[in-house]
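Missing here is one protein chain; the remaining ones are kept as they sit in the complex.
Right after this comes chain A.
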Amino acid sequence: MKVKVISRNPDEYLRETKLQIHKVQRNYDPNLHPFEAAREYVRALNAVKLEKVFAKPFLGSLDGHRDGVSSIAKHPKRLSLLISGAFDGEVRVWDIPQKTCLRDFVAHDGIVRGIVYTISGDHFITVGDDKTIKTWKSLIPQFGEEEEPVNTILSKTVVSGISHHRKKPIFATSGEVCQLWEETRNEPLRTVEWGVDSLHDITFNPVEGNILASCASDRSIILYDMREKYPLRKVVMKLRTNKLCWNPMEPYIFTTANEDYNLYTFDTRNLKQPTNVHVDHVGAVTYVDYAPTGKEFVSGSYDKTVRIFESEKGHSREIYHTKRMQRLTCVLWSLDNKYIMSGSDEMNIRIWKARASEKLGPLKPRERAALRYSDTLKEKYASHPQIKRIARHRQVPKHIYNAQKELRTIKDKSKKKEANRRAHSKAGEVPYVPERQKHVLKEQQ
């Protein structure tokens, strides 16, 4: 007779001293872990609820401006610095973590139209409504020293926007014409125009440094190549484009903020129609900025909200709003991909988290593992109706809610009308036009 009975030595299963952690035995036998799917589902549901509990995106505001914020710029190398310009010509330099103003001075007569840092970040250039382009030192002047620009260029034409080359000491301004400047020279390198009254925004492509894009007041978007004599291409939209931003990861893709409440993502290789239409705003979109990863972008709108879009998706994944925030003039995505800065009409700059429920600060390994696990669960059970509902739900201000409802009825109405027309006319007379083709009038070159 051979016999053996389970007999466990407690020493092998218990910790020796209280200073040690508890011993953990695992056995992954599925019979010992019943209801795997159901329990995972419950965990996913809890995770998605907790995400909502922790969704507190607003971090703080920078107040001090005496007029609406007209433009802001991020430092190319330092995360804590931010410059903002206001409608009264004042420029302020902010320390974001301290939420303090380091420096303030009046830079221009009238509105500050644009601010950019130079490549190294030790100077910044502002343009204003007084037709001047001023270069300032980033260093705070010593006690007793006056705030004076290092260099002032008096442009012959109105200047309404500025963009700096990513690698070369070259910047471009928009206005009546598009001008290219060298940092050390007072005359533009080149001037390009294409029969347009005025350009209100210009942006360098961060990867393909020779490419420039600008938005014109005749509802068009114009592409330039620094090496060519003439502009490359022009796309005319149905309504005006307010702001344009290049995807920092995919050099041929850019997204535009349009007056018709939508954002359009274009592929420069085929400008006939946008590759994506991003809807959700209920007011003119005034500003757009890409995340440094190129996967997402943030947009600010005249409807007093900030929305975050995934660059491949047509609808926003997040909406930020506060009771006091007024119409947005500019939004920026910080270079560490964690924060969003928004400047608005009511003189404040607000700082938000890019992911509303993210925990700031260092994470312990176990915490990180737990968060990752819950993220995976959320993804796995995302299509379950209850989880989907909780994850999608956003409380929006009443005016947004009403506007959304109104827009929906308008859309339904026009759809119905089109369907009626189609039903009562010859087959093929009223064609189906995809949404992407509706908003572009023509492409010129």
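The definition used in the following text is that a contact is a pair of C-beta atoms (placed from the backbone, for glycine too) under 8 Å apart; a residue touches a chain by one contact, two chains touch by 3 or more; residues count from 1.
In this section, contacts and distances are computed from a predicted model.
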Given that one chain of this complex has been left out, which of "dolichyl-diphosphooligosaccharide--protein glycotransferase", "BING4 C-terminal domain-containing protein", "Chromosome transmission fidelity protein 8 homolog" or "Small ribosomal subunit protein uS7 domain-containing protein" is its protein name according to UniProt? "BING4 C-terminal domain-containing protein"
Residue of A:Tyr41, A:Phe58 or A:Phe105 touching the missing chain in the full complex: A:Tyr41
One chain is left out of this view; which of A:Phe54, A:Tyr230, A:Tyr373 or A:Tyr401 touches it in the full complex? A:Tyr230
May I ask you to list the residues on chain A that touch the chain which is not drawn? 1-10, 12-14, 22-43, 46, 189-190, 208, 211, 225, 227-230, 232-233, 251-252, 268-270, 384, 445
